[in-house]
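Subset of chains shown; positions unchanged.
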């Protein structure tokens, strides 16, 4: 009984997610469907990639992860499936799997060109239903990975790799969680390679320089700080507050990690 | 392992949906439960009917679709189950299945009067839990359709049939999706019976006359247009914008399809 997880920006008020589930259950009735999230900010590939990264490691090996945040649908962007030791990843080739693939020991990817694994007619606007859901279902049923299409090299997006410069590291906000915490694309591990955490100051957008602490309680309620979340990525937070609202931060806002002068 | 889908306006912050699922799993432990949506605008039967229509065709034959948007609960409105070649539809007899039934080759309906298929005591306010969920579960388990109650003729709502007049077609908005696109009750097919799509202008509420195009990109970002969505129904949209907000449209707003004078 394999698991298929679903991640999208389709929202929960329309029938789009149910269409995908109906298609999957029609092909592979025995699978377990698990929603990761369908409330990704519309077309935000970074946020989708981060949310998938936080969740996929907790699923059993062989799980099929379907991720459809697809601003390029109808254009020339490729549709891919990727196989790793952790499982399968099915979605548009727009960098959505960047954080996952950088975290895996190795991977193999295929272009989803085999029309036998697609609905007919293939719409130009809803590949989640017509192309990605059937591919995920066939993989879950045990279809040979090689049959999906020719080998390909998946896109690893620039936003998944912060830039290291003379004065520090430049990253960006890639996700905002329910509580307004703003997660950056910079891990504590990357920072620690350069210098001890306590030596850094973090500046998000036009905001003030913030300390990098290990727990909320190092600052007074209402005050902002940077800290490493349970995912390992550094986030901008406000103790008992909403950092996104209080500091005016958005997905894509630049975040600078600066070394204090000694 | 039959599938039971669930659609309602109960929202996701309370325990109402879980009550229905508990009841269903108590009667039919082997079913697969799939949510269609529980964020239908409160008491909006039109929107529920449209969302169900977009999703049901993608489920395997025999699927049981439970749809509870029920402003008439506690009144004399009937409770029904309908059987078609696609599956079963269980809910209040208020027109919620209109679009589905107009799309099916035939159907047979029953009044849900058999008390053996209801919880006791039957509340006057929560038939989703006490009446519709048990009926759906018993159908999924294979209960004889004839046992549910006497035959009946389900309501086909007026809003499911736009009015054709001298100067064109008068419809209305029946659903607003996550992106603010406003779906009308008029299909491209109905329009094409009268005249080529390119000959029409579409006027929603007090708004300006809009062109009817086949793709968003025919207008500049920020501009409004009408186009046929993946469901086949014409919708009012704004390229990269939110039509409902920008044009002040709501469910129920009248939409006029006018033939340009030659």
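In this document, chain identifiers A and B correspond to the written order of the chains, with residue numbering beginning at 1 in each.
Rule of thumb we're sticking to: contacts are C-beta pairs under 8 Å (C-beta built on N, C-alpha and C of every residue); 3 or more make two chains touch, one makes a residue touch a chain.
Treat the numbers as computed from the prediction; the structure is a model and nothing was measured.
Of 3 total copies in the complete assembly of this structure file, 2 are presented in place.
In this text, only the chains that are shown with their structure count from here on.
For the pair chain A and chain B, the distance between mean C-alpha positions equals 32 Å. By the touch criterion stated above, chain A contacts chain B in their complex at residues 10-23, 25-26, 29-30, 33, 42, 123, 125-126, 129. Listed in rising order, the residues of chain B touching chain A in the complex are 1, 3, 5, 12, 32, 34-40, 51-52, 54-60, 63, 175, 177-179, 230.
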